[in-house]
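Heads up, one of the protein chains got dropped from this complex, but the rest are sitting where they should.
Let's look at chain A:
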Amino acid sequence: MKARVHVMLKNGVLDPQGEAVRHALGALGFEGVNGVRQGKVIELDLAEGATEADVTAMCEKLLANTVIESYSVELG
């Protein structure tokens, strides 16, 4: 079973990398990009029987730092 975890900085937490990407897009002539937020995707290859609760526990314990990051889990 595969799981895909999306980790993003929480709203309100400054994302300087996203801002740099936004500036770079502007410099390339792409107008109208009002905001860029950069996160990460973590793909997990899990043994059969793993549950969403297992992945949530992994996020809480290691994959995301919930002080600054939010996460979402996609299974399958």
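As a working rule, contacts are C-beta pairs under 8 Å (C-beta built on N, C-alpha and C of every residue); 3 or more make two chains touch, one makes a residue touch a chain; residues count from 1.
Following the convention adopted for this analysis, contacts and distances are computed from a predicted model.
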(message) Name the omitted chain as UniProt records it, choosing among "Ger(X)C family germination protein", "Chemotaxis protein CheX", "Phosphoribosylformylglycinamidine synthase subunit PurQ" or "Sugar ABC transporter permease YjfF".
(response) "Phosphoribosylformylglycinamidine synthase subunit PurQ"
(request) Touching the absent chain in the whole complex: find that residue among A:P16, A:G32 or A:G49. (result) A:P16
(message) If the hidden chain were put back, which residues of chain A would touch it?
(response) 9, 13-14, 16-17, 20, 61-63, 65, 67-68
